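The following block contains the structure, expressed as structure tokens.
Only one protein chain is missing; all other protein chains are in place.
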Amino acid sequence: MMERYEIRLSGSGGQGLILAGKILAEAAAIYEGRNAVQTQSYGPEARGGASKAEVVISDGEIDYPKALELDLLLSLTQESCRKYSGDLKKGGILIIDSGLVKDLPKGEFKVYSLPITEIATEKVGKAVVTNIVALGILTRIAGVISEESVKKAILARVPKGTEELNMKAFDEGFRAGNELLS
Amino acid sequence: MSNDHSGRIRMMQGNEACAEGALVAGCRFFAGYPITPSTEVAEHLSVKFPKIGGRFIQMEDEIAAMGAIIGASLTGMKSLTATSGPGFSLKQENIGYACMAEVPCVIINVMRGGPSTGMPTLPAQMDVQQARWGTHGDHGIIVLSASSAQESYEQTIRAFNLAEKYMTPVILLLDEIVGHTTEKVIIPDESKIEIVNRRKPAEKPKDYLPYRETEDCIPTLAPFGTGYRYNVTGLCHNETGFPTNDNKIIGKLVHRLVKKIVMHADDIIEVKKTMLDDAEIGIFAYGSVSRSARSAVLKCREMGIKAGLLEPKVLWPFPKKEVLAMARKVKAIIVPELNMGQMAREVELASRCAVPVHKLGRVDGNPIDPREIVDMIKGVV
Amino acid sequence: MFNYLEYIREKNFPHIWCAGCGDGIVLKAILRAIEKSGISLDETVMVSGIGCSSRTPGYVDMNTLHTTHGRAIPFATGVKHGNPKLNVIVITGDGDATAIGGNHLIHAARRNIDITVLLYNNYIYGMTGGQCSPTTPTGSRAATAPFGNIEPPFNTSGLAIAAGASFVARADVYNVANCEKMIAMALAKKGFSLVEILTPCPTAFGRRNKMASPVKLMEWLRDNAVPAAKWKKMTEEERRGRMETGVLMDVDKPEYTAEYEKLVTSLRTGK
Partner (left out) sequence: MAEEQSASKKPAVIRIKLEWCKGCEICVAFCPKKVLVMEGGKAKVENPGDCIKCMLCELRCPDFAITVE
């Protein structure tokens, strides 16, 4: 039984991280029958500025809905990495966009550095799916939710006609994560 | 309800759960004005209502939205508005009107920080006293609280039921965390949900008195357009609904408006208790903070400290009896809340100095971390 | 003879208005116009705000709603949108509708929701004791303009036209036949309609402005409220300080509740 697994997705407003958070929570709660809670923190602006979405997954009840000690942090911008990495626990996981995050925070955690935005633009061909590429990477590296559940949750959430594009984005991310681990 | 796994399971934000609860409760009229962090309630209903013949309207301001739901309710529609701090302030005069004219309606306030424009995107619980006393004059009021998406769904339904039953505005308070947290909601079978509709006049139009004195102090307002022609006013009025300056009638009216809620307090008040039976430290918490408090109770128990939690699901009328009962059993009470002690003061009053009451207030836009509560409990012990 | 007793709540009479107040004259014109229009009293809701004119609903035998200051139009919007079959009449005054409730007037006109607004313009806050309102003429005296009002007044009808009302008329209680006619036309109009009715307040306005007697104010209306036909022939010089009465705007355009119903139908049938 998994007690509490805490994920924080951080970046700048407009990168689709809140949607990515909702997809993760739905993958865990709807397709795996566990409990999951997604919260968000944002500034008044819709675009730009540091923003974060948090997902807590547990096989038991989730009382406090926000992250306390992060198991995993994803950072797509330098600013969000600096601002939101303080709660990362010992032995936790930090996934960063190697193209955008240059200064790494100090601490006892594993760092996975990948060109996330570049994978989206170069390999998938659309920057708009950066969040889904990130989901692929995260799913592989965290290993707490199955690939299948996340895919189902993505398909249930993305606009009609973009399913193929999003599946490709997820697969590219998943593959990149796999390469890094092996 | 939350153990009923035969129902459908959906992931919903607290705000969306309110909208879904309203639909199930029979609400078919929404008037509102955009304000963070409540706007998703309006957005969701703007999609749903036209498809089922419900009526949605975005008004020119918060005051107009409150006026419109009162007008619509008088045609027999179950009516809703949703807002946040500054908008809630603007609605107060018309909330008083709904109290005085006894027009059922539901106001959802997703609390953010204040005073003034304050913290639009950050959580607070600074409107709990405004919900009680925001409008001028003496009156009874029903205020509910929710701490999860599931409760947002259920409490919205209950808000409509209480509004219709007691012919009064009902306020449902969420905070930004509850409004914006996406989590599981188990939707029960509709046949298992209790729905209350307002009572209809039994007498013919010629014998009808909208504000007739009754034992239960609840008036019977016929929807406009059904043949009952009567007057509705915010002025002090007699049984016919017409303004009066007769001091005796005025005194009776205001007494009744207060008594209407007080005499039914046992039916209205609802609390949830967690590990309170043998508790030495009692926590009083509501909304998102009650989730932190529950975590803290479990942590304390692991450490061998007997903590327990009293969660009011109804903030007003205030659960005095339940607080006094807790105060007589525990050695101290802790009240964590996202304000500087608005409800702690009520707890102090209700506990009649039986035990010390410790405030744990936060007003910086951060949630209360369970560890803060644990630390305070350790200090008290 | 018109039988007013069929339409009023007789037990509430005599009414609260001062001797010579025009509000009673307007009320009678409304009742005659309602009879003419053939609308059912059971299906008519009269909504008002706060002020002298807003006491009108208390005297008529229909569904009546006396609301908060300035907010009659939003309450009425809720009534109409809640049950579009109802005929909704708003009774309001210059202070109620153009000061505290000015924004609601603008937006109801813009939405073109089928509500008939009868705006009694007596140039003053009567009920609170004669303070100046947004329509008090420049130079006129009021309890809060003891040395004469230095502000320019609103052109209330012009405001409603600019905001998009489909029917706007001005009338006065001296020319009482025209007043009744304008109200009847407004009631018949599908869409937002407004009749600005010039009516005397001898107590709070007249007394401070050398027209203390009701007769003086009626004479002032006789001399200064000019029917459209005559207005057209007047020079700019002659028009100064006077008001044109009659229909000022009459146009057919999409009405809010009908448009909403169309949306519901199209979503339900996919057409």
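For clarity, chains are labelled A, B and C in written order, and residue numbers in each chain start from 1.
In this section, a residue touches a chain if its C-beta (ideal position, glycine included) is under 8 Å from a C-beta of that chain, and two chains touch if they have at least 3 such contacts.
Computed from a predicted structure; not experimentally measured.
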- Task: Please identify which of the visible chains the hidden chain touches across the whole complex.
- Result: C
- Query: List the subunit C residues touching the unshown chain?
  - Reply: 1-2, 4, 8, 13-15, 17-25, 28-29, 173-174, 176-177, 202, 213-215, 218
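One rule holds in what follows: only the chains that are shown with their structure count from here on.
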- Message: Centroid of subunit A to centroid of subunit B, CA atoms only: how many Å?
- Response: 35
- Message: So the centre of each chain is just the mean of its C-alpha atoms; given that, what is the distance between subunit B and subunit C in Å?
- Response: 38
- Centre to centre, by mean C-alpha position, how many angstrom separate subunit A and subunit C? 60
- Item | Contacting residues of subunit B [partner subunit C, same complex] | 29, 31, 50-51, 53, 55, 57, 59-61, 63-77, 79, 93-94, 97, 223-235, 242-243
- The residues of subunit A that touch subunit B in their complex are 21-22, 25-26, 29-30, 35-44, 62-66, 68
- Task: Under the touch definition given earlier, write down the residues of subunit B that touch subunit A in their complex.
- Result: 9-11, 36, 120-121, 177, 180-184, 288, 291-292, 294-295, 298, 367, 369-371
